[in-house]
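So the structure is just underneath, and the comments pick up after that.
With one protein chain held back, the other chains of the complex are shown just where they sit.
Right after this comes chain A.
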Amino acid sequence: MTNRFRTPSGGRIDRSAPVSFRFDGKTYSGYKGDTLASALIANGVHLLGRSFKYHRPRGILSAGSDEPNALVAVARDAARVAPNLRATQVELYEGLSAESQNRWPSLAFDAGAINDLAAPFLPAGFYYKTFMWPAGAWKRFYEPKIRAMAGLGKAPTLPDPDRYTQNYAFCDVLVVGAGPAGLAAALAAAESGARVILCDEQAELGGSLLAEVGATIEGKPAQAWLADTLASLSKHENVTLLPRTTAFGYFPHNMIALAERVSEHLAAPDHDLPRERLWQVRATEVVIASGAHERPLVFPDNDRPGVMLADSGRTYVSRYGAKPGDRAVIFTACDSGYRTALELKAAGVTIAAIADLRPQLHGELPSRALAAGIDVRPGTVVTGTSGRLRVSSADLAKVSGGAVGRSETIACDTVLMSGGYTPSLHLFSQSRGKLVWDAASGSYLPGTSVERERSAGACRGVYGLNAVLEDGYAAGEAAAKAARDTASPQRGATPVNGASSRSFKAEAPDLGNDGFIGATPHNRNPAFAKAFVDWQNDVTSKDIKLATREGMRSIEHMKRYTTTGMATDQGKTSNMNALGIVSEALGTPVPQIGLTTFRPPFTPTTFGIFAGEARGDLFDPVRKTPIHDWAAEHGAAFEDVGLWKRAWYFPKAGEDLHAAVARECKAVRASVGMFDASTLGKIEIVGPDAAEFMNRMYTNAWAKLEPGRLRYGVMLREDGFVMDDGVVGRMAPDRFHVTTTTGGAPRVLAHMEDYLQTEWPDLDVWLTSTTEQWAVIAVQGPNARAVLEPLVEGIDLGKEAFPHMSVREGRICGVPTRLFSVSFTGELGFEVNVPAEYGRFIWEAIHASGERFGITPYGTETMHVLRAEKGYIIVGQETDGTATPDDVNLGWAVGKAKKDFVGKRSLARASMSAPDRKQLVGLLTTNPATVLEEGAQIVADPTAPVPVPMLGHVTSAYHSAVLGRSIALAVIKGGRARIGQKLSVPMPGSVIEVEVVEPMFYDPKGERLNA
């Protein structure tokens, strides 16, 4: 039975290249040039899936990207599974394997079809009605059930092994759609010398011309003209032709996103090829030539497999040589149905009858149908169809003045319907262009443009081959001229086309522009008849009428209530019919009901194309310090701090984090440790007004800080809350070396630039980020001085010559250095700043010099523990954007005598010094072995009735090896007044008792700093 429905000749398939493929495990054959849909049709297979809500059997409705039904999963292997592909767009290749979706256990017998019988319980808005009660049932019951039952396809669970790339491109004229209008536009623009990109979603460029068998253009058969035109376009160096490329998003200033399917259609794709390529095209002018979608007719049982759009049925015959059946009934409201009948009859399909909704026949095509002996029935509707998994008959009845007569059953194996054409407005609407209602054609058309674009051909309601070609050519000429004449970037041009300067002399049958929107009349019991409007979301005309009775008026409400048009096909086949039904039900003209907004993407787009190369190691940039490789070679474990990789701890054999940190902490306190602090943010602030600028940006007073001295600086936001902190060195009267937190560096620099540029442009100061110019090595511990002394030249490291919080410039191992005497551990300490390229060299030199003291490299975890033992805060850990300096015991750093600084006025608000503010304190657990959880809440009485008043939370908690017990920092309401009190930290299953203490656990007098 292979290819029983294949025509003996004709079409664009390559009959010398048979292709074997599998659908639901069964092997079939087709030809190169087939889509999965056309090959299945040639094999007589119409049952392709089950519907979303009612699990009704569904077939192929269309021949293009507007397909709502025939969604399949195509799998190359376990990882390469693409669900929800439209079979009408899947190109056939040798070995292709596709599966139907949304059926269990099998396509022919589907248990979920019980939903069809239960349909009275699944009315419009059933999401809102049914699942409201009982609370909690949604998560436990409804959602998992709906997900399992609904036809959403299954995503593969393995990582995607394919590659996706991204391209930026620029052109004078981008033409979207390579049908007759787009081809003509591209020709015109190309001939004028413009840089042109022509893209089309189909495998072949040509659009409707690919199925055109009766027309001539410039004296040639249409398909010969197409071949010549493509050959001519491809000779232009200024033209880029992109087949298999969907323009899926229209963004401001003519930025159009294109998804190119590069290798999806190949049997054995070259590994060097990406699967897909994202083009981000910036076009000076855009010509939208996106054509029109044929509209279905909304009649009972119009969703049975074998019922399809008439022009799609014709396309399968004339383009793919695949007959949709042996015996067709055609239901039409326009002349397109007659063209289908004539071409199908010529291909050997019996036309059982043409039911024409219109009472009168006129025009060329109906006459030809009558002359061909076809049973043409004007004023006739289809009132239903029969057949279990495939249509086997259609019921036809006369309609006059709204009254539908008795039905006559006519045997058939396909029903082809046409309600006319809906211009494809998706891209125009995405560009924010205003739509206008055209009463003559009964459709919305592009109105005022917002971007520099123009529509051409059927997408703006121009029909008839010659008119479309000339409209396209005129648009291409006008776009190329506009691109030459108007400088980029601009928006909001109103397109004005001239007359086409080229005549195409195209001859093709006149299809007129009749059509119908809404639901056709029928004689069935309205309680049981299902006439589908939206095939993909299973919305019937009855659902829409019900929604109007329940008070929905705006089309936006209607859409959300019934879900019509909300499926992945974005209502390409359904929107206008839904509008028509609402219009009739409410007695309101269509343009007053409105139209829903079209949003990108035009068709579903893979996540891969958006991710591009930015995944895995390339997801984010990785920042490494100059000492990173040394740490890695010495077994460091790393943690991510922003984009930085920081050495977390340096485990020796057999050590876990806890053991390594305990050893590192003890080594620093007992002898000496070294730490890579290169990630600290650094800003060089230079200029005659540098000190004045520092005065305004930081809480501290800087005027009297002498060159050669360091000061701990606190920076506030204008609202008075701590923003950042860091040690600042005054290198010279007009030069400061500012450090910031690791994560805060860009924010602090931007904050400074903001004030300097916009509030105080009169200050003569320059700000330069030097974060990556300096490597910073902290040497901390009682033996720190002894380690550095042999290496340093030109700096007296003596206690008196170089006191705590000083900075000196000199050399270390011959390398220029800014040497800080500073401590973030509470021990005698130095920070060696050297040019980054010497970082590892100096690190190794210090390490060698420290060997005699057992110098111990330590990581961020030990750094955190050591500073917590001293109660030094970390901005962002002890502070959360609502802490004043006083809240975290930094009141001493606020220069109260200063007239002004950023945040000062806010600190003067009464609430900023209220006694019950959350204040930094220390916590000691009654059980010294218990380490609190950071973020845990603190209460006074855990037995108090819920909600228990929260006093604050734990900000830092560690085991201190040096103290032999746990320690914690916390912020607690009125905390300083609570020192000595016992409080509680309730945890799941237990309550931890703590004592509030001073936030200083080690060397409270600070004697070790000056050792």
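Rule of thumb we're sticking to: a residue touches a chain if its C-beta (ideal position, glycine included) is under 8 Å from a C-beta of that chain, and two chains touch if they have at least 3 such contacts; residues count from 1.
Going forward, contacts and distances are computed from a predicted model.
Candidate names were "Formate hydrogenlyase subunit 5", "Branched-chain amino acid transport system permease protein", "Sarcosine oxidase subunit delta" or "Lactate utilization protein C", and the UniProt protein name of the unshown chain is "Sarcosine oxidase subunit delta". Only one of A:Ala750, A:Ala897, A:Ala929 or A:Val946 touches the absent chain when the whole complex is considered: A:Ala750.
When the omitted chain is restored, the residue from A:Gly25, A:Pro159 or A:Gly492 that touches it is A:Gly492. Checked against the full complex, the one of A:Glu706, A:Glu800, A:Glu851 or A:Asp900 touching the unshown chain is A:Asp900. Touching the chain that is not shown, out of A:Met255, A:Leu546 or A:Ala1011: A:Met255 (per the contact rule at the top). Looking at chain A, the residues touching the absent chain are 251-253, 255, 432, 450, 488-489, 491-492, 718-719, 750, 753-755, 757-759, 761, 899-900, 904-906, 908-909.
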